[in-house]
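For reference, the structure is listed below as structure tokens.
Right after this comes chain A.
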Amino acid sequence: MTHPTRIIDLLAALFLLVAFAMLSQRRLANLITLYAWQGTVLALSIAILAYETGNTHLYASAILNGLLKILAIPALLRRLARRLDVQWDRESLVQIPTVMLIGLGLVIFAFNAALPIAGLAHTVNHETVGIALASVLLSLLMMILRTAALSQVIGFLALENSLIFAATSVTGGMPMVIEFGVALDVIVGVFILGVFFFHIREQFDSLDLDRIEGRED
Partner candidate 1 sequence: MTLLWIVLIPLIGAAILGAVGHRNSGFSVNIAVSAATLLAAGAMTVRVLRGGSFSALDHELFIDPLNVILVDLTALVALSTSVFSRTYMRTEARLGHLNAARLRLYHAMYQLFIFTMLLALTTNNIGILWIAMEGATLSTALLISLYRTPASLEAAWKYFILCGVGIALALLGTILVYFAGHAALGAHRALLWTRLHGVKDELDPAVMTVAFVFLIVGYGTKAGLVPFHNWLPDAHAEGPTPLSATLSGLLLNVALYAIVRFKALAPDDAASHWPGRLMMGFGLASVLVGAFSLGGQRDLKRLFSYSSVEHMGLATFAFGLGGPLANFAALLHMTGHSLTKSSAFFASGQVAQTAGTKDMDRITGVMDRAPASGWALMASSLAIIGTPPFGVFASEFLILTAALRKAPWTVPLLVLALGVAFATIFRRTQAMVFGTADAARTRTPPALIVSFAHLALVLVLGLAIPHVLAIWYAKAARLAGP
Partner candidate 2 sequence: MTIDLVIRQTLQIALVVGAAPLLAGWIRQCRAWLANRVGAGLLQPYRELFKLLRKEPVVACGASWVFIATPYIAFATMAVAGAIVPMMTSRLPLAGAADVVALAGLFALARIFAALAAMDLGTPFGSMGARRTMLVGFLAEPALLMVLFTPALISGSTSLAIIVRQLARHGFILYPSMAFAAAAFVMVALAENARLPVDNPETHLELTMIHEALNLEYSGPHLALIEWAAAMKLFVYIGIGVALFLPWGIAQGRGLATLPVACALFAMKLAVGGAGLALIETLLAKLRLFRVPEFLGIAFLLAVLGLLVRYLVGH
């Protein structure tokens, strides 16, 4: 077992940790910071993977992800948060410890579910598939529990992060076209959401999902 792989495993662990942190974090600013951290971890792991396997397009992918998820999107989100001045997410229905327990359960489940795939994977870091799957489920859980539109979006982005992480850990990265396509979709999506938020706020003068949804058919 070489150093880089061990580092990747460590980073994977960090990735999961960040996911948990995001699950528990309610202050929007910190949430965004955590998202940036997740991006960093992601980019780093891709870079190390690139160094390990030595295929060049992974470097590009690492840079792309880095730019997007460490700088661009967090900046955009901060700007949004400031412009819409939302700092706090309301208290979620389920309190944090329970959430943590549920999350733990999901992690265990994900590890088991991922075993067959991990067994087959020929990449250096195939053990991390389970972690990737776990963080997918965790971010989904986070989206479920959040009541502020913005933090739900962050959950969505985290989900997308974990997908990329899964991609790299399972297959050592998708072809470049796809990477770019995905990145494009993400950035466009975030822009559109940004536009949305303003419309939503001028209609509902709130970004609280309880206010937005739940009308009768």
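Selection rule, in plain terms: all candidates are chains of the complex that A comes from, given by their letters.
As a working rule, contacts are C-beta pairs under 8 Å (C-beta built on N, C-alpha and C of every residue); 3 or more make two chains touch, one makes a residue touch a chain; residues count from 1.
This is a predicted model, so every value here is computed, not measured.
*Asks:* Considering only the touch criterion given at the top, point me to the candidate in 1 or 2 that touches chain A in this complex.
*Replies:* 1
*Asks:* Candidate 1 touches which residues of chain A in the complex?
*Replies:* Those in contact with candidate 1 are residues 113, 116-117, 120-122, 136, 140, 143, 149, 152, 156, 159-160, 163, 166-167, 170-171, 174-175, 177-178, 181-182, 184-185, 188-189, 192-193, 196, 199-200, 203-204, 212-213, 215, 217.
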